[in-house]
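Below: one structure in structure tokens.
Left out: one protein chain. Kept in place: all the others.
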Amino acid sequence: MFTIPAVVLTGFVASVAAPWLWRRLPRRIATGILVFVPLALFAYFLNLAGPVSVGQSFGVSLPWVPQLGITFSFAIDGLSVLFALLITGIGALVALYASGYLQGDAHAGRFYAYIMLFMGSMLGLVLADNLILLFVFWELTSISSYFLIGYNHERQEARAAALQSLLVTGVGGLILLAGFILLGSVGGSYDVSALLQNGEAVRSSPLYLAVLLLIVIGACTKSAQFPFHFWLPAAMEAPSPVSAYLHSATMVKAGVYLLARISPILGATPEWHYLLSLVGATTMLVGAALAFGQSDLKRILAYTTVSALGMLVLMIGLDTLSSMEAAMVFLVAHALYKGALFLVAGTVDHETGTRDIRRLGGLRRLMPVTALAALLAALSMAGLPPLLGFIGKELLYEAKLQAPATAWILTAAGIGTNVLFVALAARVLTAPFLGSLKETPHKPGEPGLSMLAGPVLLGLLGLLCGLFPYALGKTLIIPAVAATRADQTTLELALWHGFNPVLALSLVTLATGFAVFLLTGSLLRATAFLGRLRSLGPARWYAIGMKALIGFASLCTDVLQNGRLGWYLLTIVLASLLLVGYPLFVLIPEGAGPALTAPAFHELLIAVVILLAALGAILASSRLAAVAALGVVGFGMALLFVFYGAPDLAMTQFAIESLTVILFVLVIHKLPKFSKLSGRGERLRDGIVAAAGGVMMCLLTLIILRQPLDSAVTPFYAANSLLLAQGRNVVNVILVDFRALDTLGEITVLAVAGLGGFALLRLRLTRKERQ
Amino acid sequence: MELVFALVIGGLYAAGIYMILRRSIVKLIIGLALLSQAANLLIFAVGRPGRGTPPIVAKDATTLLPPFSDPLPQALILTAIVISFAVTAFALILIKRAYQEVGTDDLDAMRTTDQRQHAGTP
Partner (left out) sequence: MRSVILSAATRLLLPLILLLSLFLLLRGHNEAGGGFVGGLVAAAGFVLHGIAHGIEASRRVLLVEPRILLGTGLLVAVVSGLLPLLSRKPFLTGLWIPGDVAVIGGLGTPMLFDVGVYLVVLGVVTMVVDTLAEE
């Protein structure tokens, strides 16, 4: 029962171990282990595919935070098996590829740590059955993606791209979490399997639209949907194996996975249909159009990935049986051919030192095997038989033609996109490999076996799956579709469907695409003016948003942390006035305590003296006069203590006042003279604040004194002072017996203050002496 | 007598608040001293002191018999008085040092000594 958590944990363990393995073991053995781990997991999931395809399901649920309904639960069905196989399979190939790609890189151990962290997180994401658990893994993939994009951390662009992707997907993640929590409260559980039973209640809830929007936004940031797509091309700063793995085959499909996973809960409503179709179709067109204008090999691939993700979201939005089938087949086809193409791009970059297709050419003679892999992948991308991409494209057309509404618009958009795909596939293939050899920064040659295995195997798989689609459909596609739909699929994948409208569309697409490819140069010139629109795109919104955010933070700091003590104190005083004043005058009812007693004459006299002395301390223009006034205040207080039954206080106050005056006198001639630093306006403002504070404290005192005193502590002290503590002076007994621990703390504070002052001056003396 | 306490407390608070808001550092210290007097008196008043009735058990009694001034606030204030003395002393030493180092008693001018660095360094 712990197998599934253990499988997920494997990636994390490998992540921790990777740097150590890389440092301690010979490279060959370390690579072997790091390739073996995903390979073993791949075998495990392949082994599960059989039982799952005949309807068996596996799950485990461990308590995590039971009070909140958060469980550590995993479930395996057709959808998760499909993703898990992609994650582990491509993971193994990428781990192998990276050993060649990163040869001589001192930090390669770190790279493997990130890759394994990602693999574990992504596996957790697709296996999690609890929404909160899924969210945790979702964020972990964002974090590992951040590390990997910023892998070349000495490059400023890499750091900026990493941060950008983290912020976009991170904000999306927060929105997603809000959506999950809302969904959990509407549906009564965070467990996906429980929510699946409760879909009707969720869809009819008034919060449905909010849940839908939040979750879709979250999924769209991760899957680079318009207008959040801009982080993905920027993420091409990552090493090519990362682009192949995270940013085309697996992580960016997490959003697609999530939408497919929850489509039985939230789907089949007009809102779902229109929202996702609109987002998906827009992304699909925008991505393909933007890819057309690129000349960096990896950026072309990145934008076509954006476009492909748009298609997938569109398919899930259509939410029909045929669209789900199309989505799953195209998902596999895309992972295979795009993974291969990214690895090929990495090889080209690695061997020649450039990825600019204008500077590349004729590599087929020097790198024949890589060129073959590129050929297989590009043909699949263009959708030519007998490759899997062809079947995927046919199914996409079929699903669009059968769309419940707006079929013609979607089909037209699909044709436009696929035409561009054909042209781009041709360009990606021909530009580097055909034509005559060009001068490049490095002298290219066929790379070693480690860097050939990945692209070739992925390319061949695309061919094999195209030739034998039935096996793929039966073991992987049908179970995956079944996991997202209640109706039973009768899909039978085949290359040949006979002469039908879809085939006609395919032929038209191919012909047009080839024509577009031939006219690429003039088309680019004709549409050059569109380049100016780019500066209006969301990447610019992001830049403006970031600038505004940082500016706002800076403004807050400048206003709140301006270094003016007076300003801080004013804030504190005003806040206290409000916080004390509001409850005082609004919330507290008039007390019914003892009536006021009339003051005696001598008390009034003392009060007047104290107040006058306080006024004098304010108005005094000399330091000595102010100190003297302060002393008068203190002695007046002492007199009050005398008259009101506090001889201990009175004595202490007398002694302290004498010492304070001496203290001031000792230093006063070394202190600056009083100077009027603030202007009339400031003095008036402070005077008003001070007067308000004084009035409020005065009223506060009166209100308190009107309330009856209810103390349980004082009677205890009064009754037990002599009996328990053998002292008649209750104040002293409290200090040295009842609350002696407090007093111990207080004399410690005294000691620290004294030592602090001592050190402050002494340190200076010793420094002077040293000089 | 409640009125006497209320007026004195209010007056001392007002004077203290006004003084801590001044830019001259010596005035700030005087403001602090005034505020601590005000706070002490407030705590004292809350204990409902009575005239001439110290909380000392009479010779012929075994418990403290009413009326008496509440001993608890008195114990609190007693330590507060001594501690505020130590704090005032510490503050005096501090500003003396600061004045020697910075050469100004204007709190607003002192902010240049630890002005945060603008732009560039994160």
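Letters A and B mark the chains as written, and numbering starts fresh at 1 in each.
Keep this in mind: a residue touches a chain if its C-beta (ideal position, glycine included) is under 8 Å from a C-beta of that chain, and two chains touch if they have at least 3 such contacts.
As the structure is a computational prediction, the values presented were derived from the model and not from experiment.
Colleague: In the whole complex, not just what's shown, which of B:L28, B:A45, B:L64 or B:L92 touches the removed chain?
Modeller: Result: among the candidates, B:L92 touches the missing chain.
Colleague: Can you say which of A:A399, A:A480, A:L493 or A:I656 touches the chain missing from this structure?
Modeller: A:I656
Colleague: Hey, which chain B residues sit against the chain that's not shown?
Modeller: Spelled out for chain B, the touching residues are 54, 56, 78-79, 82, 85-86, 89-90, 92-93, 96.
Colleague: Which parts of chain A face the unshown chain closely enough to count as touching?
Modeller: These residues touch the chain not displayed: 647-648, 651-652, 655-656, 658-659, 662-663, 666-667, 670, 724-729, 731-733, 735-737, 740-741, 743-744, 747-748, 750-751, 753-755, 757-758, 761-762, 765.
Basically, only the chains that are shown with their structure count from here on.
Colleague: Please report how many Å separate the Cα centroid of chain A from that of chain B, as a whole number.
Modeller: 47
Colleague: Quick check: in the complex, which residue numbers of chain A touch chain B?
Modeller: The contact residues of chain A facing chain B are 557, 561-566, 569-570, 573, 596-600, 603-604, 606-607, 610-611, 614-615, 617-618, 623, 626-627, 630, 633-634, 637, 640-641, 643-649, 652-653, 656, 659-660, 663-664, 667, 670-672, 674-675, 677-678, 686-687, 689-691, 693-702, 704-705, 709, 711, 713-714, 717-723, 728-731, 734-735, 739, 742-743, 746, 749-750, 753-754, 756-757, 760-761, 764.
Colleague: Going by the contact rule set out above, which residues of chain B touch chain A in the complex?
Modeller: Interface residues on the chain B side: 1-15, 17-28, 30, 33-34, 37-38, 40-42, 44-57, 62-66, 68-72, 74-75, 77-79, 81-83, 85-90, 92-97, 99-100, 104-108, 111, 114-116.
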